[in-house]
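Provided herewith is a single structure, encoded as structure tokens, for subsequent inquiry.
All protein chains but one are shown at their positions in the complex.
Entry: subunit A
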Amino acid sequence: MKRHHLALGCLCLSLATPAVAGDRRAGGKLLLTNGVSSVEGAAGGGLASWALIAGNETRDGIGGSAHATLVALPDFDLESAGVAIGINDRVELSYAYQRFDTRAAGAALGLGRGFTFAQHIVGAKLRIAGDAVWDQDRWLPQFSIGVQHKIADQGAVISAVGGRSSRGTDFYLSATKVVLARSVVLATTLRATKANQFGLLGFGGDRRRGYSAQVEGSAGILLSPSLLVGAELRTKPDNLRFAREQKAADVFAAWAIGRHASITAAFVDLGDIATIRRQRGAFLSLQGSF
């Protein structure tokens, strides 16, 4: 008897549901409006974190992305791989693993040829206001706050060069806007961080111990629905006495190959790294998303 009631209930429900209100339709973000994966795993540009939430899903679903990035510099290689999920276009959780290969420079620095620094980066981001893409009648950008906890693996070397900790946490506020009437994408991020070279050389140092405020800025122009070209600038702390650290910059092209894949290519300037001058090179990133 009970089962009959249940069956009847289900039948009524299915009859009452109009065809148009059927299942959730998958996806729903326009191409490139989820940004690309930054080297720290958060949705953003290549170097900067943006306020956009990773993955192709809207307020109605859970999406995600995965990336693999290679930055080939004159004396070093930086590799990054990671995943991110975007929940209801509101919350983003990310993880990235970075490897920094010192190649021949490792021997010159007394670390040994091919000595490698690495770090884990666990991130969370919350969209707090605005919609970068759809609110085209308002100047209000999309705002997100985020946190990135970083765990570097070479604690002994980090303290030997004057770093205070091998773990650190960045906090940031990001604003991002697509100005569609001008085919332009703008993003800026304010970051409180102690990280030396993104955290690979630890957190805090013998020149400066604590947090400092750093800025990330990105500007791009849409040349087609699937092609964004632009430039980024990111300031970094200069905490260690043994080596100067400067700002990073890049010019990039992000191309959505299709709904689920994109390639970002950039020319990147990371400045001096661990006394080795002028690290400028190529940035190549592959990303898949759903």
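Everything that follows uses one rule, which is that a contact is a pair of C-beta atoms (placed from the backbone, for glycine too) under 8 Å apart; a residue touches a chain by one contact, two chains touch by 3 or more; residues count from 1.
In this text, contacts and distances are computed from a predicted model.
Novice: UniProt name of the unshown chain, from "Hemoglobin", "Iron ABC transporter permease", "phosphoenolpyruvate--glycerone phosphotransferase" or "Anti-sigma factor antagonist"?
Specialist: From the choices "Hemoglobin", "Iron ABC transporter permease", "phosphoenolpyruvate--glycerone phosphotransferase" or "Anti-sigma factor antagonist", the unshown chain carries the UniProt name "Hemoglobin".
Novice: Taking the full complex into account, find the residue in A:28, A:155 or A:288 that is in contact with the omitted chain.
Specialist: A:28
Novice: Among A:97, A:134 or A:290, which residue is in touch with the absent chain?
Specialist: A:134
Novice: So one chain is hidden, and I want to know which residue out of A:38, A:58, A:102 or A:197 touches that hidden chain in the complete assembly.
Specialist: From the options A:38, A:58, A:102 or A:197, the contact with the absent chain belongs to A:58.
Novice: List the residues of subunit A that touch the chain left out of this view.
Specialist: 18-22, 24-30, 58-61, 133-138, 179-183, 222-225
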